[in-house]
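A protein chain is absent from this complex, but the other protein chains hold their places.
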Amino acid sequence: MIDTWLYIGIFFLVAPLIPAVAILVPKLVAPRKPNPIKLDTYECGLETVGDSQVQFHIQYYIFALVFLIFDIEAVFLFPWAVAFNQLALYMVVEGILFILILLAGLVYAWRKGVLEWA
Amino acid sequence: MSDPIHLISTWFRELLLGWGLAPLLVQIIMYFIGAIVISLVAMGVVVILIWVERKIAGRIQDRLGPNRAGPFGLLQPIADIIKIFTKEMITPNGADKIPFNLAPVISVASVLLIWAVVPFAATVVGADIHVGILYIVAVGTFGIVAILMAGWSSNNKFALLGAARAVAQMVSYEVPMVLALLIPTLLAGSMGVTSIVAAQDVWFVVLAPIAALVFLITSMAEVGRAPFDLLEAESEIVAGFHTEYSGMKFGMFYVGEFLHVFTIGALIATFFLGGWRGPGAETYPILGFVYFYAKAFLGYFIITWVRLSLPRIRIDHMLGFSWKFLTPLILVVLMVTALLVKMMEGANIWIFSIVMLAANILIGWVVVLILKRMELMRPKRQKFEGRPVAVAPKPPASANS
Partner (left out) sequence: MSGMEIVFLIVALVTLYAALEVVTTNNLVHAALWLIVTLFGVAAIFTLLSAPFLAVVQVMVYIGAIAILMIFAIMLTRGVGKSDQPMVNKNWPVAAVFGFLMFFALALMLIFSGRGNDPMPVITDNGATISALGLALVTPTGYVLPFELASVLLLAALIGAIYVAWRK
C-alpha cells in the first residue's frame, strides 16, 4: 500500500513541476519591458477608484457554510456506500434516515430564503 | 505486442537493475518516469484538443474554423503556443508575488494529479488506491484554492470579485457532484477507480442515468465551462479571476481548463461508460487504451457541443439550480437506488438493469411533471395566430395614380 502512495507522492512532486517548467521557459524567452502604465491595476482602462478590497456579501460565506455541512454528510455516507454489499436492509434504512435528516436541513435553509443569491 | 506498456517497463526495469542500482531507487525512478509520461501525454492531448475544439466550434457555428496554419489548420495550436511563449508576463503593482505565481501552477497541477488514479487499460493504471473517488474530489479542491489565490493576489477588484464568485459557483456544484459519485460507489461496493471499472459488467450509465447526467452537469459547472462560464465572460466581469495574468501564466490557466474538461470526459468514461472495457479489452490491453480514449473523447465532444449550443446562465439561476434542484434530486435518486439495490440483491443481471433504468426514467418523468406543474418549464410554443406586426398605411384617398 505504501507502494501506491509513493507513486502518488512522486506525482505530487512531478505535477507542479510541469507547469512550473512551462512558465520558466518563457521567462527566458519573453520580453520584459515594464513601464508604469503596464504595471497599473486594470480597471476597464481607467484609473482605479477606491480601495482594492471590496465589500463582500455575506452570501458567499453562507454558501461555503452550507457546502461544509453537506460535504461532511457526504464523507459519512461514503463508508456506508462502500460497505453496501454486506449490509442488511435495516442498515440501509438507517443510512436513508441520515440522508432524510439532512434533506430536512436543506429544505429549512431553502424556506428561510438563505439560498438566494444576493 | 498486445501489452506494450508492460513490455517497455519490464525491459527498462531490468536495464536499471542491471546497472546495479538498489531496487528501491529503481522503483522510484520508474515511478518518476511514469508520472512524467502520463503528464506529458495529458498535455499533448490538450494541444490536440485546442485544434479539435476550434474546428468543432467552427462547424457548429456554420463556419470553417482555423484553416490557415498548416493543412486543415493543424498547426494552429503550435502557432498559439509559440505566441503565448513570447508574450510578456506582467506582474501588476501591489500583487502578492508568491501566491500570484503559484496559482496557475497549482491550478494545472490539481488537474494533472487526477490522472494518477485513472485506469487506462486492464493492466495500466498509475496508482490503484482504494480511495480513488475521494482522492479525485480532494485534488479538485486544490484547484478551488488556486483560484482564490489568483483572485486575491492580483490586487484588482474585478479579479477578487470574480474569484469569489467562481469559488461560490464551484463550491455550490461540488455538493451534487460528490453525492452523484456516491452512486457508482454504491453499485460497485468500493471507492477504488479500478474496482468501479471492474464492476461495470453493465455500464453504470444504464443503471444510474440520472446520476451520470448530474455528474456531467456539475462537472461542467466545476470547470467553469459554458453555459456556466459567467466568471470568465468578457462582457460580464472582464476576465474574472485571471484578469491580471498574461503570457504563459494565463496560458497555464487556459491549458488547465481544457485539460480539466478532457479529464472530466475521462472520468465520465471511467465511472459511467465502463472505462477501458469493451470487446476483447481484457486479452489485448492495447485495445483498452483505444476504448478509453474513444469514450473520453465522446465525453469531451458532448461537453463542447453543450457549450456551443446554450446561452450563458445568470448567476442567481445557476446557484439556485444547484442547491434547489440538483441536490434534492440527487439525494432522492440516492435513496431510491439504495433501496432498490438492496431489495433486488441476487437478482438476474438483466432484470436488475431494466428495473434500475425504469426507476430512473420514472424519477425523471416525475421531476418533469413537477416542474411543469410549477410552471418552471414552458409549454410547447403556441401557434401563431396571424396578427400582423406592422401594417402599411393606406394611401390617402386623394392621391392620383
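For clarity, chains are labelled A and B in written order, and residue numbers in each chain start from 1.
Simple rule for what comes next: a residue touches a chain if its C-beta (ideal position, glycine included) is under 8 Å from a C-beta of that chain, and two chains touch if they have at least 3 such contacts.
Predicted model only: the values in this text are computed from it and were never measured.
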item	value
Contact set of the excluded chain (shown chains only)	A, B
Residue among B:5, B:69 or B:131 that touches the chain left out of view	B:131
Full-complex contact with the absent chain, from B:115, B:152 or B:321	B:152
Contact partner of the left-out chain, one of B:91, B:172 or B:195	B:195
Subunit A residues that touch the omitted chain in the full complex	1-2, 5, 9, 53, 55-56, 58, 60-62, 64-69, 71-73, 75-76, 78-84, 86-87, 91, 94-95, 97-98, 101-102, 104-105, 108-109, 112-114
Footprint left on subunit B by the chain that the document does not show	24, 96, 99, 129-131, 134-135, 137-142, 144-145, 148-149, 152, 160, 164, 167, 171, 174, 189-192, 195
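In this section, only the chains that are shown with their structure count from here on.
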item	value
Contact set on subunit A toward subunit B in their complex	3-8, 10-12, 14-16, 18-20, 22-23, 25-27, 29-34, 38-44, 48, 50, 52-54, 56, 59-60, 63-64, 66-67, 70-71, 74-75, 77-78, 81-85, 87, 89, 92, 95-96, 99-100, 102-103, 106-107, 110, 115-117
Subunit A contact footprint on subunit B (complex, rising order)	27-28, 31-32, 34-36, 39-40, 43, 84-94, 101, 104-106, 108-110, 112-113, 116-117, 126-129, 133-135, 154-158, 160-161, 164, 167-168, 171-172, 174-175, 178-179, 182, 185-186, 189-191, 238, 243-244, 247-249, 251-252, 256, 315-316, 319-320, 323-324, 327-328, 331, 334-335, 338-339, 341-343
